[in-house]
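Written below as C-alpha coordinates is the structure these notes are about.
Every protein chain but one is kept in place in this view of the complex.
Up next is chain A:
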Amino acid sequence: MAVAAPGQLNLDEFPSWGSRGVDCFEKLEQIGEGTYGQVYMAKEIRTGEIVALKKIRMDNEREGFPITAIREIKILKKLQHQNVIQLKEIVTSPGPEKDEQGKPDGNKYKGSIYMVFEYMDHDLTGLADRPGMRFTVPQIKCYMRQLLTGLHYCHVNQVLHRDIKGSNLLIDNEGNLKLADFGLARSFSNDHTGNLTNRVITLWYRPPELLLGATKYGPAVDMWSVGCIFAELLHGKPILPGKNEPEQLTKIFELCGTPDEVNWPGVSKMPWYNNFKPARPMKRRVRELFKHFDRHALELLERMLMLDPSQRISAKDALDAEYFWADPLPCDPKSLPKYESSHEFQTKKKRQQQRQHEEMAKRQKLQHPQPHARLPPIQQTGQPHPQMWPAPGQPVHGAQPQMAAGPSHHYGKPRGPSGGPSRYPPGANPGGGFNPAHPTRGAQGGGYGSGPYPQQGGGRGPPYPGGNVPGPAGPRGSAATSGAGYGTGVGNYPQGGPYGPSGTSRGPNVGANRGQYNWQ
(Lines give C-alpha, C1' and ligand atoms only; values in the text may rest on other atoms or scores of the structure.)
Protein backbone atom coordinates (compact mmCIF):
# COMPACT_ATOMS: atom_id res chain seq x y z
CA MET A 1 0.00 0.00 0.00
CA ALA A 2 1.39 3.30 -0.95
CA VAL A 3 1.31 6.16 1.43
CA ALA A 4 1.56 9.69 0.29
CA ALA A 5 3.56 11.97 2.47
CA PRO A 6 1.46 14.25 4.62
CA GLY A 7 0.58 17.41 2.84
CA GLN A 8 1.40 16.03 -0.56
CA LEU A 9 -0.78 17.39 -3.30
CA ASN A 10 -3.31 15.02 -4.64
CA LEU A 11 -3.34 15.44 -8.37
CA ASP A 12 -6.35 13.23 -8.83
CA GLU A 13 -9.60 14.81 -9.68
CA PHE A 14 -10.83 16.53 -6.60
CA PRO A 15 -13.14 17.53 -4.97
CA SER A 16 -14.90 14.27 -5.24
CA TRP A 17 -18.53 13.51 -5.37
CA GLY A 18 -20.40 14.21 -2.24
CA SER A 19 -18.26 17.17 -1.40
CA ARG A 20 -21.08 19.56 -2.12
CA GLY A 21 -24.17 19.96 -0.05
CA VAL A 22 -27.72 19.81 -1.28
CA ASP A 23 -27.99 23.48 -0.38
CA CYS A 24 -26.24 24.23 -3.67
CA PHE A 25 -29.65 23.52 -5.11
CA GLU A 26 -32.95 25.18 -4.67
CA LYS A 27 -35.69 22.61 -4.54
CA LEU A 28 -38.44 23.70 -6.84
CA GLU A 29 -40.95 20.96 -6.74
CA GLN A 30 -41.39 17.37 -5.85
CA ILE A 31 -41.87 15.42 -9.04
CA GLY A 32 -41.95 11.88 -7.79
CA GLU A 33 -42.39 9.87 -4.69
CA GLY A 34 -41.89 6.38 -3.50
CA THR A 35 -40.26 4.26 -0.92
CA TYR A 36 -36.88 4.89 -2.47
CA GLY A 37 -37.36 8.51 -1.60
CA GLN A 38 -38.58 11.63 -3.22
CA VAL A 39 -37.48 13.05 -6.53
CA TYR A 40 -37.34 16.78 -6.85
CA MET A 41 -36.93 19.18 -9.64
CA ALA A 42 -34.34 21.67 -8.48
CA LYS A 43 -32.29 24.57 -9.68
CA GLU A 44 -28.60 24.83 -9.14
CA ILE A 45 -28.29 28.19 -7.47
CA ARG A 46 -24.94 29.11 -8.97
CA THR A 47 -25.72 28.31 -12.59
CA GLY A 48 -29.50 28.31 -12.68
CA GLU A 49 -29.41 24.88 -14.28
CA ILE A 50 -32.46 22.71 -13.74
CA VAL A 51 -31.74 19.25 -12.40
CA ALA A 52 -33.55 16.30 -10.89
CA LEU A 53 -32.60 15.32 -7.36
CA LYS A 54 -33.23 11.76 -6.36
CA LYS A 55 -33.05 11.09 -2.67
CA ILE A 56 -31.47 7.90 -1.45
CA ARG A 57 -33.41 6.68 1.48
CA MET A 58 -31.14 5.87 4.35
CA ASP A 59 -33.53 5.18 7.16
CA ASN A 60 -33.11 1.44 7.34
CA GLU A 61 -30.39 1.49 9.91
CA ARG A 62 -29.74 -2.24 9.88
CA GLU A 63 -29.01 -2.29 6.16
CA GLY A 64 -27.10 0.93 5.86
CA PHE A 65 -26.43 2.34 2.42
CA PRO A 66 -28.65 0.44 -0.02
CA ILE A 67 -26.57 -1.88 -2.14
CA THR A 68 -28.84 -1.25 -5.09
CA ALA A 69 -28.07 2.43 -4.87
CA ILE A 70 -24.34 1.66 -4.72
CA ARG A 71 -24.70 -0.45 -7.83
CA GLU A 72 -26.71 2.19 -9.64
CA ILE A 73 -24.19 4.88 -8.82
CA LYS A 74 -21.30 2.68 -9.82
CA ILE A 75 -22.88 1.83 -13.16
CA LEU A 76 -23.98 5.37 -13.94
CA LYS A 77 -20.53 6.68 -13.20
CA LYS A 78 -19.12 4.31 -15.75
CA LEU A 79 -21.59 5.21 -18.49
CA GLN A 80 -21.15 8.48 -20.30
CA HIS A 81 -23.25 8.68 -23.42
CA GLN A 82 -25.69 11.07 -25.00
CA ASN A 83 -28.43 8.44 -24.79
CA VAL A 84 -27.87 7.50 -21.17
CA ILE A 85 -29.07 9.71 -18.35
CA GLN A 86 -26.19 11.58 -16.82
CA LEU A 87 -25.58 11.32 -13.12
CA LYS A 88 -23.98 14.67 -12.48
CA GLU A 89 -22.93 14.30 -8.90
CA ILE A 90 -23.97 13.17 -5.49
CA VAL A 91 -24.71 15.66 -2.80
CA THR A 92 -25.33 15.33 0.87
CA SER A 93 -27.50 17.36 3.14
CA PRO A 94 -25.49 18.75 5.98
CA GLY A 95 -26.30 17.68 9.48
CA PRO A 96 -29.16 15.61 10.73
CA GLU A 97 -32.47 16.24 9.15
CA LYS A 98 -35.31 17.17 11.33
CA ASP A 99 -38.48 15.22 11.37
CA GLU A 100 -41.89 16.72 11.01
CA GLN A 101 -42.12 17.73 14.63
CA GLY A 102 -38.90 19.62 14.24
CA LYS A 103 -36.98 17.25 16.47
CA PRO A 104 -33.62 16.21 15.16
CA ASP A 105 -33.76 12.50 14.59
CA GLY A 106 -31.32 10.11 16.08
CA ASN A 107 -30.15 8.61 12.83
CA LYS A 108 -27.42 10.90 11.68
CA TYR A 109 -27.45 9.99 8.04
CA LYS A 110 -31.12 9.60 7.58
CA GLY A 111 -32.28 10.47 4.10
CA SER A 112 -29.62 12.97 3.37
CA ILE A 113 -27.95 11.78 0.20
CA TYR A 114 -29.13 12.82 -3.22
CA MET A 115 -28.23 11.76 -6.73
CA VAL A 116 -28.21 14.72 -9.10
CA PHE A 117 -29.41 13.99 -12.62
CA GLU A 118 -29.85 16.13 -15.65
CA TYR A 119 -33.47 17.12 -15.91
CA MET A 120 -35.59 15.63 -18.67
CA ASP A 121 -38.98 16.92 -19.67
CA HIS A 122 -40.86 13.75 -20.49
CA ASP A 123 -40.81 10.02 -20.51
CA LEU A 124 -41.83 7.99 -23.50
CA THR A 125 -44.94 6.46 -21.97
CA GLY A 126 -46.07 9.77 -20.59
CA LEU A 127 -45.56 11.38 -23.95
CA ALA A 128 -47.33 8.61 -25.83
CA ASP A 129 -50.24 8.74 -23.42
CA ARG A 130 -50.89 12.41 -23.94
CA PRO A 131 -54.34 12.86 -25.25
CA GLY A 132 -54.27 13.19 -28.97
CA MET A 133 -50.58 12.39 -29.22
CA ARG A 134 -49.58 10.73 -32.44
CA PHE A 135 -46.02 9.97 -33.27
CA THR A 136 -44.93 10.11 -36.87
CA VAL A 137 -42.97 7.29 -38.45
CA PRO A 138 -39.73 9.31 -38.68
CA GLN A 139 -40.23 10.23 -35.04
CA ILE A 140 -40.58 6.60 -34.00
CA LYS A 141 -37.50 5.75 -36.00
CA CYS A 142 -35.68 8.59 -34.32
CA TYR A 143 -36.61 7.42 -30.83
CA MET A 144 -35.90 3.79 -31.66
CA ARG A 145 -32.51 4.60 -33.06
CA GLN A 146 -31.58 6.57 -29.96
CA LEU A 147 -32.86 3.80 -27.72
CA LEU A 148 -30.80 1.22 -29.58
CA THR A 149 -27.73 3.46 -29.64
CA GLY A 150 -27.91 3.97 -25.88
CA LEU A 151 -28.52 0.31 -25.25
CA HIS A 152 -25.72 -0.75 -27.55
CA TYR A 153 -23.43 1.49 -25.56
CA CYS A 154 -24.56 -0.15 -22.31
CA HIS A 155 -24.06 -3.62 -23.73
CA VAL A 156 -20.63 -2.79 -25.07
CA ASN A 157 -19.78 -1.65 -21.56
CA GLN A 158 -21.13 -4.91 -20.23
CA VAL A 159 -24.11 -3.43 -18.49
CA LEU A 160 -27.55 -4.98 -18.69
CA HIS A 161 -30.27 -2.43 -18.07
CA ARG A 162 -32.89 -4.99 -17.08
CA ASP A 163 -35.80 -2.59 -16.86
CA ILE A 164 -36.30 -1.21 -20.33
CA LYS A 165 -39.79 0.22 -20.68
CA GLY A 166 -41.41 3.40 -21.84
CA SER A 167 -41.42 5.13 -18.51
CA ASN A 168 -37.68 4.62 -18.14
CA LEU A 169 -36.95 6.28 -21.45
CA LEU A 170 -36.70 9.98 -20.79
CA ILE A 171 -37.10 12.53 -23.53
CA ASP A 172 -36.17 16.18 -23.47
CA ASN A 173 -37.51 18.99 -25.55
CA GLU A 174 -34.61 18.71 -27.94
CA GLY A 175 -35.94 15.31 -28.94
CA ASN A 176 -33.15 13.45 -27.17
CA LEU A 177 -33.97 10.12 -25.66
CA LYS A 178 -32.00 8.78 -22.72
CA LEU A 179 -32.07 5.54 -20.82
CA ALA A 180 -32.78 6.08 -17.14
CA ASP A 181 -33.30 4.16 -13.94
CA PHE A 182 -30.38 1.82 -13.66
CA GLY A 183 -31.59 0.59 -10.31
CA LEU A 184 -31.92 -2.92 -11.67
CA ALA A 185 -28.95 -2.75 -13.96
CA ARG A 186 -26.03 -5.01 -13.51
CA SER A 187 -22.65 -5.69 -15.00
CA PHE A 188 -22.30 -8.94 -16.82
CA SER A 189 -19.45 -10.93 -18.18
CA ASN A 190 -19.54 -12.10 -21.73
CA ASP A 191 -19.43 -15.74 -20.87
CA HIS A 192 -22.79 -15.53 -19.10
CA THR A 193 -21.51 -17.59 -16.25
CA GLY A 194 -22.99 -15.54 -13.48
CA ASN A 195 -26.08 -16.60 -11.69
CA LEU A 196 -28.39 -13.69 -12.14
CA THR A 197 -31.83 -13.20 -10.75
CA ASN A 198 -34.68 -13.71 -13.16
CA ARG A 199 -36.96 -11.44 -11.19
CA VAL A 200 -36.22 -8.42 -13.25
CA ILE A 201 -37.85 -6.37 -15.96
CA THR A 202 -41.40 -5.18 -15.71
CA LEU A 203 -43.68 -8.06 -16.57
CA TRP A 204 -45.03 -6.77 -19.87
CA TYR A 205 -41.50 -6.35 -21.18
CA ARG A 206 -39.99 -9.46 -19.67
CA PRO A 207 -38.54 -11.98 -22.12
CA PRO A 208 -39.59 -15.63 -22.24
CA GLU A 209 -36.23 -16.94 -20.98
CA LEU A 210 -36.64 -15.07 -17.70
CA LEU A 211 -40.22 -16.22 -17.36
CA LEU A 212 -38.94 -19.76 -17.87
CA GLY A 213 -36.51 -19.33 -15.04
CA ALA A 214 -33.20 -18.62 -16.72
CA THR A 215 -30.48 -17.39 -14.38
CA LYS A 216 -27.80 -17.16 -17.02
CA TYR A 217 -28.69 -14.58 -19.57
CA GLY A 218 -27.28 -11.65 -21.44
CA PRO A 219 -28.06 -8.51 -23.42
CA ALA A 220 -30.82 -10.30 -25.32
CA VAL A 221 -33.15 -9.72 -22.35
CA ASP A 222 -33.03 -6.00 -23.01
CA MET A 223 -33.62 -6.53 -26.71
CA TRP A 224 -36.90 -8.31 -26.03
CA SER A 225 -38.05 -5.27 -24.06
CA VAL A 226 -37.01 -3.05 -26.95
CA GLY A 227 -39.09 -5.20 -29.28
CA CYS A 228 -42.10 -4.78 -27.02
CA ILE A 229 -41.65 -1.02 -26.97
CA PHE A 230 -41.13 -0.89 -30.70
CA ALA A 231 -44.33 -2.79 -31.34
CA GLU A 232 -46.13 -0.67 -28.76
CA LEU A 233 -45.13 2.52 -30.53
CA LEU A 234 -46.34 1.21 -33.86
CA HIS A 235 -49.39 -0.55 -32.55
CA GLY A 236 -50.55 2.19 -30.25
CA LYS A 237 -50.73 0.15 -27.08
CA PRO A 238 -48.80 -2.43 -25.10
CA ILE A 239 -48.74 -5.69 -26.97
CA LEU A 240 -48.24 -8.15 -24.13
CA PRO A 241 -50.13 -6.89 -21.08
CA GLY A 242 -50.05 -9.99 -18.92
CA LYS A 243 -51.52 -9.86 -15.44
CA ASN A 244 -49.20 -12.42 -13.94
CA GLU A 245 -46.31 -14.57 -15.01
CA PRO A 246 -48.25 -17.53 -16.41
CA GLU A 247 -50.54 -15.22 -18.32
CA GLN A 248 -47.55 -13.28 -19.59
CA LEU A 249 -46.06 -16.45 -21.01
CA THR A 250 -49.37 -17.42 -22.55
CA LYS A 251 -49.61 -14.05 -24.24
CA ILE A 252 -46.08 -14.43 -25.54
CA PHE A 253 -46.83 -17.90 -26.88
CA GLU A 254 -50.03 -16.68 -28.53
CA LEU A 255 -48.02 -14.05 -30.34
CA CYS A 256 -44.71 -15.76 -30.98
CA GLY A 257 -45.79 -19.37 -31.03
CA THR A 258 -44.87 -22.05 -28.57
CA PRO A 259 -41.21 -22.84 -28.07
CA ASP A 260 -39.86 -26.26 -28.91
CA GLU A 261 -36.48 -27.83 -29.46
CA VAL A 262 -36.63 -26.84 -33.11
CA ASN A 263 -37.16 -23.10 -32.80
CA TRP A 264 -35.36 -22.83 -29.45
CA PRO A 265 -32.78 -25.55 -28.90
CA GLY A 266 -32.45 -26.25 -25.21
CA VAL A 267 -35.76 -24.78 -24.16
CA SER A 268 -36.95 -28.02 -22.62
CA LYS A 269 -34.06 -27.80 -20.18
CA MET A 270 -35.20 -24.45 -18.87
CA PRO A 271 -35.95 -24.60 -15.13
CA TRP A 272 -39.66 -23.89 -15.33
CA TYR A 273 -40.35 -25.21 -18.80
CA ASN A 274 -42.41 -28.11 -17.57
CA ASN A 275 -44.52 -25.89 -15.33
CA PHE A 276 -45.50 -23.70 -18.20
CA LYS A 277 -45.45 -26.17 -21.05
CA PRO A 278 -48.29 -25.15 -23.32
CA ALA A 279 -51.04 -27.71 -23.71
CA ARG A 280 -51.15 -27.38 -27.46
CA PRO A 281 -48.65 -26.01 -29.92
CA MET A 282 -49.39 -22.58 -31.31
CA LYS A 283 -48.12 -20.97 -34.45
CA ARG A 284 -46.13 -17.78 -34.57
CA ARG A 285 -48.48 -14.96 -35.50
CA VAL A 286 -46.32 -11.86 -35.38
CA ARG A 287 -46.62 -11.27 -39.11
CA GLU A 288 -50.32 -11.93 -39.12
CA LEU A 289 -51.19 -9.75 -36.15
CA PHE A 290 -48.96 -6.86 -37.15
CA LYS A 291 -49.44 -7.06 -40.89
CA HIS A 292 -50.35 -3.40 -40.92
CA PHE A 293 -46.77 -2.50 -40.00
CA ASP A 294 -44.51 -1.59 -42.86
CA ARG A 295 -42.30 -4.32 -44.23
CA HIS A 296 -39.02 -3.19 -42.71
CA ALA A 297 -40.55 -2.54 -39.33
CA LEU A 298 -42.08 -5.99 -39.29
CA GLU A 299 -38.81 -7.56 -40.33
CA LEU A 300 -36.97 -5.88 -37.48
CA LEU A 301 -39.68 -6.64 -34.97
CA GLU A 302 -39.61 -10.32 -35.94
CA ARG A 303 -35.94 -10.46 -35.10
CA MET A 304 -36.39 -8.65 -31.78
CA LEU A 305 -39.22 -10.89 -30.67
CA MET A 306 -37.37 -14.16 -31.21
CA LEU A 307 -38.20 -16.62 -28.48
CA ASP A 308 -34.69 -18.06 -28.44
CA PRO A 309 -32.45 -15.37 -26.94
CA SER A 310 -29.48 -16.60 -28.93
CA GLN A 311 -31.35 -15.88 -32.17
CA ARG A 312 -32.60 -12.47 -31.04
CA ILE A 313 -31.07 -9.51 -32.84
CA SER A 314 -28.44 -7.49 -30.98
CA ALA A 315 -28.66 -3.74 -30.54
CA LYS A 316 -25.77 -3.29 -32.92
CA ASP A 317 -27.34 -5.36 -35.67
CA ALA A 318 -30.69 -3.69 -35.11
CA LEU A 319 -29.08 -0.32 -35.79
CA ASP A 320 -27.95 -1.70 -39.14
CA ALA A 321 -31.44 -2.91 -39.99
CA GLU A 322 -32.97 -1.81 -43.25
CA TYR A 323 -35.71 -0.10 -41.25
CA PHE A 324 -33.45 2.76 -40.23
CA TRP A 325 -32.06 3.23 -43.71
CA ALA A 326 -35.27 3.12 -45.70
CA ASP A 327 -37.66 5.96 -46.40
CA PRO A 328 -38.93 7.70 -44.42
CA LEU A 329 -35.62 8.12 -42.66
CA PRO A 330 -35.41 8.79 -38.95
CA CYS A 331 -35.77 12.47 -38.34
CA ASP A 332 -33.28 14.69 -36.60
CA PRO A 333 -34.14 14.87 -32.90
CA LYS A 334 -33.98 18.65 -33.08
CA SER A 335 -36.72 18.70 -35.67
CA LEU A 336 -39.19 17.04 -33.36
CA PRO A 337 -42.00 19.11 -31.98
CA LYS A 338 -41.46 20.57 -28.55
CA TYR A 339 -44.16 19.44 -26.25
CA GLU A 340 -45.51 21.44 -23.43
CA SER A 341 -42.79 21.47 -20.92
CA SER A 342 -43.11 19.48 -17.82
CA HIS A 343 -41.31 22.14 -15.91
CA GLU A 344 -44.61 23.69 -15.16
CA PHE A 345 -45.52 20.95 -12.88
CA GLN A 346 -48.80 21.37 -11.29
CA THR A 347 -48.88 22.32 -7.75
CA LYS A 348 -50.32 19.84 -5.37
CA LYS A 349 -53.59 21.67 -5.44
CA LYS A 350 -53.76 21.48 -9.17
CA ARG A 351 -52.91 17.84 -9.03
CA GLN A 352 -55.75 17.25 -6.70
CA GLN A 353 -58.10 18.99 -9.05
CA GLN A 354 -56.86 16.82 -11.79
CA ARG A 355 -57.44 13.74 -9.75
CA GLN A 356 -61.02 14.80 -9.19
CA HIS A 357 -61.30 15.43 -12.87
CA GLU A 358 -59.93 12.00 -13.49
CA GLU A 359 -62.39 10.46 -11.10
CA MET A 360 -65.20 12.04 -13.01
CA ALA A 361 -63.80 10.89 -16.28
CA LYS A 362 -63.53 7.41 -14.92
CA ARG A 363 -67.10 7.39 -13.78
CA GLN A 364 -68.17 8.51 -17.20
CA LYS A 365 -66.12 5.78 -18.74
CA LEU A 366 -67.74 3.24 -16.54
CA GLN A 367 -71.03 4.23 -17.98
CA HIS A 368 -69.70 4.35 -21.47
CA PRO A 369 -66.91 1.89 -21.74
CA GLN A 370 -64.14 3.03 -23.97
CA PRO A 371 -61.42 0.90 -25.32
CA HIS A 372 -57.85 1.85 -25.15
CA ALA A 373 -57.35 4.77 -27.37
CA ARG A 374 -53.69 5.59 -27.69
CA LEU A 375 -53.33 6.48 -31.29
CA PRO A 376 -51.21 4.50 -33.64
CA PRO A 377 -48.58 6.41 -35.52
CA ILE A 378 -49.40 8.61 -38.42
CA GLN A 379 -48.75 6.67 -41.55
CA GLN A 380 -47.50 8.19 -44.71
CA THR A 381 -50.97 8.09 -46.13
CA GLY A 382 -52.19 10.01 -43.20
CA GLN A 383 -54.92 7.46 -42.67
CA PRO A 384 -55.20 5.72 -39.40
CA HIS A 385 -54.77 2.06 -39.90
CA PRO A 386 -57.38 -0.31 -38.70
CA GLN A 387 -56.73 -1.86 -35.40
CA MET A 388 -56.04 -5.49 -35.98
CA TRP A 389 -55.57 -6.81 -32.55
CA PRO A 390 -56.81 -8.06 -30.25
CA ALA A 391 -60.48 -7.90 -29.64
CA PRO A 392 -62.54 -8.00 -32.72
CA GLY A 393 -65.49 -5.78 -32.47
CA GLN A 394 -63.78 -3.19 -30.39
CA PRO A 395 -64.26 0.26 -31.70
CA VAL A 396 -61.18 1.33 -33.50
CA HIS A 397 -60.53 4.58 -31.82
CA GLY A 398 -62.24 5.61 -28.72
CA ALA A 399 -63.13 9.14 -28.12
CA GLN A 400 -60.38 11.06 -26.49
CA PRO A 401 -61.02 11.72 -22.91
CA GLN A 402 -60.77 15.41 -22.56
CA MET A 403 -57.97 15.80 -20.14
CA ALA A 404 -55.95 18.77 -19.31
CA ALA A 405 -52.74 18.33 -21.19
CA GLY A 406 -50.41 17.97 -18.32
CA PRO A 407 -46.81 17.12 -18.15
CA SER A 408 -46.08 13.88 -19.75
CA HIS A 409 -44.40 12.26 -16.90
CA HIS A 410 -46.13 9.46 -15.34
CA TYR A 411 -46.82 10.77 -12.03
CA GLY A 412 -47.30 10.07 -8.50
CA LYS A 413 -48.84 6.76 -8.10
CA PRO A 414 -46.51 4.10 -7.02
CA ARG A 415 -46.14 0.89 -8.79
CA GLY A 416 -45.33 -2.48 -7.63
CA PRO A 417 -42.03 -4.17 -7.86
CA SER A 418 -41.32 -5.32 -11.32
CA GLY A 419 -39.47 -8.25 -10.05
CA GLY A 420 -42.04 -9.81 -7.88
CA PRO A 421 -43.52 -13.00 -9.01
CA SER A 422 -47.03 -11.77 -8.75
CA ARG A 423 -46.85 -8.27 -9.84
CA TYR A 424 -50.46 -8.13 -10.72
CA PRO A 425 -52.40 -9.97 -8.16
CA PRO A 426 -55.03 -12.03 -9.81
CA GLY A 427 -58.37 -10.45 -9.42
CA ALA A 428 -56.85 -7.46 -7.79
CA ASN A 429 -59.30 -5.34 -9.52
CA PRO A 430 -62.20 -6.99 -11.14
CA GLY A 431 -62.79 -3.89 -13.13
CA GLY A 432 -66.14 -2.35 -13.42
CA GLY A 433 -68.25 -2.80 -16.40
CA PHE A 434 -65.63 -2.15 -18.94
CA ASN A 435 -63.05 -4.20 -20.55
CA PRO A 436 -59.80 -2.66 -19.55
CA ALA A 437 -57.26 -2.66 -22.22
CA HIS A 438 -54.68 -1.30 -19.89
CA PRO A 439 -54.82 -3.34 -16.78
CA THR A 440 -52.18 -1.63 -14.81
CA ARG A 441 -51.14 1.23 -16.86
CA GLY A 442 -51.70 3.58 -14.06
CA ALA A 443 -49.22 1.77 -12.02
CA GLN A 444 -46.36 2.15 -14.36
CA GLY A 445 -43.76 4.30 -12.89
CA GLY A 446 -40.31 5.13 -13.74
CA GLY A 447 -38.23 7.84 -15.17
CA TYR A 448 -35.67 8.63 -12.63
CA GLY A 449 -37.77 6.31 -10.63
CA SER A 450 -36.53 3.50 -8.71
CA GLY A 451 -39.50 1.56 -7.74
CA PRO A 452 -38.79 -1.76 -9.18
CA TYR A 453 -36.12 -3.29 -7.16
CA PRO A 454 -36.92 -6.92 -7.14
CA GLN A 455 -38.39 -8.32 -4.10
CA GLN A 456 -36.45 -10.44 -1.82
CA GLY A 457 -36.74 -13.83 -0.40
CA GLY A 458 -39.75 -15.62 -1.60
CA GLY A 459 -41.08 -12.54 -3.23
CA ARG A 460 -44.29 -12.13 -1.48
CA GLY A 461 -46.46 -9.23 -1.50
CA PRO A 462 -49.02 -8.05 -3.84
CA PRO A 463 -47.55 -4.87 -5.04
CA TYR A 464 -50.50 -2.66 -4.59
CA PRO A 465 -51.46 -1.83 -1.12
CA GLY A 466 -55.11 -1.91 -0.35
CA GLY A 467 -57.06 0.97 -1.62
CA ASN A 468 -54.31 2.14 -3.85
CA VAL A 469 -54.76 -0.60 -6.34
CA PRO A 470 -54.84 1.13 -9.63
CA GLY A 471 -55.77 -2.07 -11.27
CA PRO A 472 -57.20 -1.66 -14.65
CA ALA A 473 -56.40 1.95 -14.66
CA GLY A 474 -58.96 2.42 -17.14
CA PRO A 475 -58.70 3.20 -20.67
CA ARG A 476 -56.06 5.70 -21.31
CA GLY A 477 -56.28 9.33 -20.90
CA SER A 478 -55.18 9.00 -17.39
CA ALA A 479 -51.68 9.85 -18.33
CA ALA A 480 -51.60 13.06 -16.48
CA THR A 481 -52.32 11.48 -13.19
CA SER A 482 -51.31 7.92 -13.54
CA GLY A 483 -48.02 6.30 -13.09
CA ALA A 484 -44.98 7.97 -11.82
CA GLY A 485 -42.84 10.18 -13.94
CA TYR A 486 -39.60 10.63 -12.29
CA GLY A 487 -41.58 8.45 -10.06
CA THR A 488 -40.11 6.46 -7.43
CA GLY A 489 -42.45 3.62 -7.38
CA VAL A 490 -43.51 2.15 -4.18
CA GLY A 491 -41.50 -0.86 -5.14
CA ASN A 492 -40.35 -2.63 -2.16
CA TYR A 493 -36.85 -1.33 -1.93
CA PRO A 494 -34.78 -4.20 -0.79
CA GLN A 495 -32.09 -2.76 1.24
CA GLY A 496 -30.13 -5.86 0.86
CA GLY A 497 -29.77 -5.83 -2.86
CA PRO A 498 -31.39 -7.88 -5.47
CA TYR A 499 -29.40 -10.98 -5.09
CA GLY A 500 -30.61 -12.99 -2.29
CA PRO A 501 -32.17 -11.96 0.90
CA SER A 502 -29.70 -10.17 2.98
CA GLY A 503 -31.91 -10.25 5.94
CA THR A 504 -31.33 -13.89 6.50
CA SER A 505 -29.15 -13.42 9.40
CA ARG A 506 -27.00 -16.10 10.75
CA GLY A 507 -27.71 -15.07 14.23
CA PRO A 508 -26.72 -11.55 14.79
CA ASN A 509 -26.04 -12.16 18.41
CA VAL A 510 -23.03 -14.18 17.73
CA GLY A 511 -20.80 -11.25 18.39
CA ALA A 512 -22.42 -10.32 21.61
CA ASN A 513 -21.97 -13.71 23.17
CA ARG A 514 -18.40 -14.15 22.24
CA GLY A 515 -16.99 -11.11 23.77
CA GLN A 516 -17.61 -8.06 21.68
CA TYR A 517 -14.69 -5.83 21.20
CA ASN A 518 -15.97 -2.54 22.26
CA TRP A 519 -13.60 0.26 22.42
CA GLN A 520 -15.76 3.26 22.10
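Couple of notes before you dig in:
What we mean here is this: a contact is a pair of C-beta atoms (placed from the backbone, for glycine too) under 8 Å apart; a residue touches a chain by one contact, two chains touch by 3 or more; residues count from 1.
Criterion: contacts and distances are computed from a predicted model.
For the chain of the complex excluded from view, the name given in UniProt is "Cyclin" [choices: "Eukaryotic translation initiation factor 3 subunit B", "Cyclin", "Podospora anserina S mat+ genomic DNA chromosome 1, supercontig 3" or "Protein FMC1 homolog"]. Touch with the chain that is not drawn comes from one residue among A:Glu63, A:Asp260, A:Asp294 or A:Asp308, which is A:Glu63.
Only one residue in the set A:Ile90, A:Leu184, A:Val286 or A:Leu336 touches the chain that does not appear here, and it is A:Ile90.
Screening A:Ile31, A:Ala52 or A:Ile73 for touch with the missing chain picks out A:Ile73. When the omitted chain is restored, the residue from A:Ile113, A:Leu151 or A:Leu336 that touches it is A:Ile113. Counting over the whole complex, chain A has residues 1-8, 10, 12, 14, 16-19, 58, 61-65, 67, 70-71, 73-74, 77, 90, 92, 106-109, 113, 187, 195, 495-497, 499-506, 508-512, 514, 516-520 touching the chain that is not drawn.
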